[in-house]
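For this depiction, one protein chain was excluded, whereas all remaining protein chains were kept in their positions.
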């Protein structure tokens, strides 16, 4: 009844003794997530909240606790190394919350992960949550979620909470909510998550939240048209944003018109999605789709 | 009745206008190999031997001719680039004859090829030949080969010819003969070739020629013990070689005693191979194994 | 972070990319000196962080050192408005004085990161000059791309392939390949997000030269490039945006009258959309970012209010890392300090939403609370 995280999730937090790391590790635990280990180099042997063992390295932590998901809170200059360390320990899922990771580092890490067994979510993402399994691996407010059958995938952080808030408010629960992050280069894509929701027997409908810029929504649309058999409601925000000031043409040449909200909405509509007209209509559109 | 090259082989030669490239391209063609294209940057539009088109780049050549094997004769400083170019064009098999490729280049290329559809044979190898399909992709003297059912795999160049010469002399033909090359870092390994021979319905027995140094023969022995269902005769040369002068301990720490001929022969014997006692006994041992 | 042309050319030249002989000048006298070194005739180019300078009168040919001085004096201190600067324009503090040449062909070359491919790509076209975006739309086959592997870099065979497809003369294959490699190395080692050479020219003498050069660097990577971080020219940015950036706040000034303060870029865009759909006009985009504290919220509000066009304010906070009560205290603090207090519509959800609403209610501010986006939009429209 979920994807990526569930009752089997054994969570490790990299950077567990930092300000953000400790705050959110505690919140994840409070939500019900099975937090089995923390990693902070030099603090191996200590414990977190009196009961979660802290290790010097991810490989030690994984060996000792069987951790299978790592949530990463290390500062931007060290984020790439932290992801590589999780990959080296063959952790199946690494979730990098860190904002401000250099694009070059993200590209290097993603190239390195090709053909490796580790999936990266993020960087610069809110993480993911499966309310039905009480598995929260991220920084989202747990209380707004409710177990159910709608899969949510989004490039955004707080806008995902908005979407979830509207869904829960209308009594529409979620199977898993995944924030893929907004950085130009990131790990898991819309397409990856859509494919998993499509194959998840307990997800009956999908809500996708996109933004202007890039071509990720078009790739999602192409995948939906070709493969997704479940109803998808999609929102694109930034419809009314004025074109930003910019220098040079390279970005525009790469994405062409695809970066525009109108182009993304057209592509999603043609792919058979219900296009959510305004950000206020996320819940209602999803509810109507399920009815 | 073969592995890797056969009647379907459409050969491209990178560096076809060089001294070695043109000499061997002609020999491969004369043997019966279907040479479809050559590549030499700046000579696109010319032809080789009046009928084989030459292209500026591998991707052009592959697009135009459907080449599926590339034989590489470019000088050592440019060999890595040539292999990457073949990989970029998604040529399934690249055979690099070039001797003297820096080890770092080989390591970089092999790391790059992880997860890519291109297999590399070599560098510093004689290539491979399937006599029954008149497919010669390498620098071996074609005339000494005969079609048959013994697969030959070797780290060496001329010693492979010696082995084949003995086999053919005793009326024992070969399915495919593969020279994997003697460099410390190379593409296709003994294990890769043994696995292919094991799965090839027309290969009935295998002759493997190893050398002192490294641990490749032990890996082969472990694979043979676990997977190979066909008889294997194995020779290790360098049994009487004195230990070379060397500096430092790093190499010895990596390979331990495994580099010694005696250790390799023991491992192969324990894996169920017939160990060929001296280099003069290759043909006889193989013939006895088939009888 | 954007570099000026002269900084970009210096950086590229350090990597071995060929650029025309040039000198930076901050005065007419310096420009005349430079022109003299170049043999008298020279091109004088205004240094601003934007393209489209030629059409805007920012690039002029001087036939003599005296004329170079004249042009430089007219440009330095002026504000240049180009298609890429927006109506406010950008101030000119320096000019680049560069040798003239006979141009045989103009090409387009750039490196930028393609999010879909998750790696840099080299983009090149035989159709150089200003209209590359139009070429990309109408004749996409004329825009060539070569992805750059993030770990092994741009390879010689790609340079050869690109040179052949651009129809460059054989003698230019190696120089061109080396130039692209230099750009890719600079892009990688300096954490660039864009390098653009437009035009890349082939001179009548058969020389390849980067005639113009634009470079943007990744702000998130400046910590490992202290030298380049020092190249920042804040005068080129909108002063409010520059202030905001310093405080870690994403702020873009717009021309409406509804000041918006939101946490999260996606929700901020959604908020702007909602405002516009309700028939009102946002005065700005403002994302206070993740993990803001009371002080940062307060600064964001003051920043928003410093725009005299703001007549109403909309605060939309979905508490996650940021707690709503913290946000509310920041808002109250800012309204206490501000010299004017436009009516406020506030929406608070998520972590400590009730506490946040309570803080606002007790503050005595003229704050209208909204629960949903619809309500917020309706309230702002009233």
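Miscellaneous remarks
In this document, chain identifiers A, B and C correspond to the written order of the chains, with residue numbering beginning at 1 in each.
We take it that a residue touches a chain if its C-beta (ideal position, glycine included) is under 8 Å from a C-beta of that chain, and two chains touch if they have at least 3 such contacts.
Bear in mind that the values here come from a model prediction, so they are computed numbers and not experimental data.
One chain is not depicted; across the entire complex it touches A, B, C.
Interface note: of A:35, A:67, A:108 or A:125, the residue touching the hidden chain in the full complex is A:108. Set against the missing chain, the residues C:13, C:126, C:152 or C:302 yield one that touches it, C:152. Although one chain is not drawn, its touching partners on chain B can still be listed: residues 20, 23-24, 76-77, 99-108, 110-112, 126, 139-141, 144, 154-162, 165-166, 182, 184-186, 209, 211-212, 214-216, 219, 237-242, 244-254, 256-257, 278-280. Take chain C: the residues that touch the chain left off the picture are 151-152. Even with one chain removed from view, chain A keeps its contact list with that chain: residues 41-42, 44, 56-59, 78, 81-82, 84-85, 88, 108, 112.
Quick note on the criterion: only the chains that are shown with their structure count from here on.
Judged by the touch criterion defined above, the protein chains are all mutually in contact, each touching every other. Of all the chains, the one whose CA centre sits at the greatest distance from that of chain C is B.
Per-pair counts of C-beta contacts peak for the chains A-C.
Spacing of chain A relative to chain B, judged by their CA centroids, is 46 angstrom. Separating the CA-averaged centres of chain A and chain C is a span of 28 Å. In chain B, no residue touches at least two other chains. Looking at chain C, residues 149, 151 sit in touch with two or more other chains.
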